[in-house]
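Every protein chain but one is kept in place in this view of the complex.
Going by the order they are written in, the chains are A, B and C; count residues from 1 in each one.
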Amino acid sequence: MTTKAPHKIAILGASGYTGAELVRLISTHPNMEIVALGANSKAGLAMAQVFPHLRHLNLPVLAKIAEIDFSDVDLCFCALPHATSQEVIRDLPKHLKIVDLSADFRLRDPAEYTRWYGGEHAALDVQAEAVYGLTEFYRDEICTARVVAGTGCNAATGQYALRPLIAAGVIDLDNIIIDLKTGVSGAGRALKENLLHAELSEGAHAYAAGGTHRHLAEFDQEFSLIAGRDVRVQFTPHLIPANRGILGTVYVHGDPEIIHQTLVDAYGDEPFVVTLPMGDLPSTRHIRGSNYCHIGVTADRVNNRATIVVALDNLTKGSSGQALQNANLMLGEDEATGLMLAPVFP
Amino acid sequence: MTTKAPHKIAILGASGYTGAELVRLISTHPNMEIVALGANSKAGLAMAQVFPHLRHLNLPVLAKIAEIDFSDVDLCFCALPHATSQEVIRDLPKHLKIVDLSADFRLRDPAEYTRWYGGEHAALDVQAEAVYGLTEFYRDEICTARVVAGTGCNAATGQYALRPLIAAGVIDLDNIIIDLKTGVSGAGRALKENLLHAELSEGAHAYAAGGTHRHLAEFDQEFSLIAGRDVRVQFTPHLIPANRGILGTVYVHGDPEIIHQTLVDAYGDEPFVVTLPMGDLPSTRHIRGSNYCHIGVTADRVNNRATIVVALDNLTKGSSGQALQNANLMLGEDEATGLMLAPVFP
Amino acid sequence: MTTKAPHKIAILGASGYTGAELVRLISTHPNMEIVALGANSKAGLAMAQVFPHLRHLNLPVLAKIAEIDFSDVDLCFCALPHATSQEVIRDLPKHLKIVDLSADFRLRDPAEYTRWYGGEHAALDVQAEAVYGLTEFYRDEICTARVVAGTGCNAATGQYALRPLIAAGVIDLDNIIIDLKTGVSGAGRALKENLLHAELSEGAHAYAAGGTHRHLAEFDQEFSLIAGRDVRVQFTPHLIPANRGILGTVYVHGDPEIIHQTLVDAYGDEPFVVTLPMGDLPSTRHIRGSNYCHIGVTADRVNNRATIVVALDNLTKGSSGQALQNANLMLGEDEATGLMLAPVFP
Partner (left out) sequence: MTTKAPHKIAILGASGYTGAELVRLISTHPNMEIVALGANSKAGLAMAQVFPHLRHLNLPVLAKIAEIDFSDVDLCFCALPHATSQEVIRDLPKHLKIVDLSADFRLRDPAEYTRWYGGEHAALDVQAEAVYGLTEFYRDEICTARVVAGTGCNAATGQYALRPLIAAGVIDLDNIIIDLKTGVSGAGRALKENLLHAELSEGAHAYAAGGTHRHLAEFDQEFSLIAGRDVRVQFTPHLIPANRGILGTVYVHGDPEIIHQTLVDAYGDEPFVVTLPMGDLPSTRHIRGSNYCHIGVTADRVNNRATIVVALDNLTKGSSGQALQNANLMLGEDEATGLMLAPVFP
């Protein structure tokens, strides 16, 4: 049994789904203790009132952020809406390590931020020091970072399929299509008509089609950086009647066997990203509730075309699990600590 | 009120989903009367025992096909499994008009049938006279046909998006990707582990990827015929947790405005196929239970790329509704008779 | 073909689920024409924008109620929220026949209205003339009524099981338990956190337990009236992850065979209410989208106890289908006109 004191953790935005998922994951982490939960409209409530599934835990009452004493806190997760997040983080004490789950610190270029999200960025100095949080590709920088910017859940999905292939130069950069099928929890707990059960169940639709989804900004930044030239993928997300999970179907031009081997090599030592045997394809139901990401490759009958299918849980590997994985690195823990939970099926 | 006698209808394979859907649709058709229901293992049962939702109807008891008296029957729907269907239809009386819902008479080339479905075809003469049943494109032939071969539900979905575009020469024939999200009823009432609720709900996966799905045979036949050259699309179907509905996302190279206008022109007079305003995209929940097909087009940010999204109900416009539309034509009825039911939402 | 002019119909509250369901049903009614659609916040929109599943219909644009010309209208459906409905109906022209789907005119006793719904009733004279709209039991009054008050969907479910039994005196009036499992569309299109897909799917919970649900007011009024003494049932509704359908499980003390026979006798001539053979129990999936109500009875192993299970579609037989059935009677049509649509399964 370890004798060192647990890391003291604050979670801001604890009344949303990613905040609750952080609490769920940390609840069995051996070396973390949640000492503060920040919320806004729900300040004053017990977590059990906001999320009854967490009622067995002994947790701090939800508090307004301004009323939280951060002096003892080691690391703060910010699960706030974008734009709000930058204003909050700008004013947090500088001794804090921060893992931000919003979009505010993902883009390196302030002009790109403004183009995709609108408005001036309120914390450019923090943006300048933030490290992009796709763990497997920024591990070294994350270990020494003060601020890590969690990726978009859709952006993570596409990148797991494509980053090694772009880096290895084995696919045509001008013919990349990412077709995503995403569960509804990715849209958060907001009251929107299209998220009602009666509207969403028993159907499917595309949204933000035609190159308008904001996670494209991450694809553009990251893929262009790797390729050393501008890369502009096509990306269509679809909403399907499931709570968790993103299934990404990625269409590329290239040799299927080489593509598969490139992914096998890239992820061979990773604890959470698994390349399936050639021809096997993953399902979101087999990574539900876990930090695992399954990738499959199949050859198309059309010569030199491959289809890559990626599955991850948007709330875990796509956001809160990723955030905890990064926090582990920032705090000197093994990155898999608290994250080895098996998927929940059925 | 019409005074003519109703057309006498038989339905073989009445214990499956497409058979039940035919009964549902015909139950409010003003000029059709169901006089025989064929089944095999369930012969002897009342339809109410096999499909309790039809218990309010006065229907014939399910009978073995060999015991049905076809002498008075005008038109017979065959909703039997492929391979079985050809053997049954081969031996049916020749005075019967036939709408077959299986794959047995969709392919003109016997070699293609053998390649995709295996085995020798048992009714080549019927195959030779059968008309492909995509109503909007074979209307004249269907009116005078004795045997019409209903299309695959996935095959119908892709063709509604692509036929007018290929015919007009406005897209690149070597870069066509069809990504389908299909409801589970398309797989029928068979007892398969992956169709169990606990396996299928709360998730999504690709199947028959890489160019192995049999409906590709229809794409190849039809698109090549229109184009006057071989066309080989990429096609990946996905199973999602919904009972009804296929959402097809079709990626093409071409001018989005021209593509949209081509579809508007092609379907302007059609009663069931609707092209939405430019940029609007359909949802399967808005065609559920109906014979309508909604098509939307959006321009991608990548130059000269368009995304076309098609939604139809696999059991209605994708099979039984289409079959009834064709039967109406074959019997001299208005093709929309009995099919103007509004979608059921929510 | 009939030569008489169709009845001219207005629907107020057309942007909600019951309003849309009325449009769906009326769209294939041979003798009704929708001439006005009233909405409030969505006035000015086309119905296709609010409910894309109705885009194939040629419908009036949504209009503010104050701007509707009712002079030609024969019958007006009011699918407005309670409290609003009474204020609107109070001011409608008196030549109009009205079918109200809200709770405003269901209770005969103004004190009971105030007790359950709060506030003074704003249209007591209309309340005084309104007929309770459970068609099978108020048919004669409905035929001659100017205003009919549609029942609560839960209230209808319980009454179909119990009214004949209370009338026949075959059950113990002090031991009646109604346990309902209801689909989410009954809660309407309101933006509430507990109606989000991510909150509601994959689970079940009781709500308004302990005798607080407002539909109890209808049970109290109707059952006491039939029994000639106060009857107070126990009633617990539960929300389950389905869009449509209410399954009512009703526990009573009495002889199961006599109970079954009483229901068989009561509904033997009804077009929409079906008593299943003794021991058979219904499912909501077999009445989905239809105006049918299926009732089953089973004997418990405990002596003199029976369980009655009722299934109906809350949007159809529970509200809009019932409303149309009543409107048919009020307009001199056969009550089943436009309502013989078969359930949609699967």
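Keep in mind that, in the parts below, contacts are C-beta pairs under 8 Å (C-beta built on N, C-alpha and C of every residue); 3 or more make two chains touch, one makes a residue touch a chain.
Here the structure is a predicted model, which is why all the values come from computation and not from measurement.
Colleague: Check the options C:Met32, C:Ile240 or C:Cys293 and report the residue that touches the missing chain.
Modeller: C:Ile240
Colleague: One chain isn't shown here. Among A:Gly38, A:Pro237 or A:Pro282, which residue touches it?
Modeller: For the chain that is not drawn, the touching residue is A:Pro282.
Colleague: If I consider the whole complex, including the chain that's not displayed, which of C:Lys97, C:Lys181 or C:His215 touches that chain?
Modeller: C:Lys181
Colleague: Which residue numbers on subunit C touch the omitted chain?
Modeller: 175, 177, 179, 181, 183, 198-199, 201-207, 209-212, 216, 232, 234, 236, 238, 240-245, 247, 249, 251, 279, 281-286, 288, 298-302, 305, 307, 309, 311, 346
Colleague: Residue by residue, what part of subunit B touches the chain that was omitted?
Modeller: So the residues of subunit B touching the unseen chain are 17, 184-185, 189, 191-193, 195-202, 241, 243.
Colleague: Of the residues in subunit A, which ones touch the absent chain?
Modeller: Output for subunit A: 1, 17, 20, 23-24, 27-28, 51-57, 185, 201-202, 243-244, 274, 282-283, 285-290, 292, 294, 340-346.
Criterion: only the chains that are shown with their structure count from here on.
Colleague: Write out the two chains that share the greatest number of C-beta pairs in contact.
Modeller: A-B
Colleague: Measuring centre to centre with CA averages, how many angstrom lie between subunit B and subunit C?
Modeller: 35
Colleague: Centroid of subunit A to centroid of subunit C, CA atoms only: how many Å?
Modeller: Computed from C-alpha means, the inter-chain centre distance equals 45 Å.
Colleague: Taking each chain's centre as the mean of its CA atoms, how far is subunit A from subunit B in angstrom?
Modeller: 40
Colleague: What parts of subunit C, by residue number, touch at least two of the other chains?
Modeller: 17, 185, 201-202, 243
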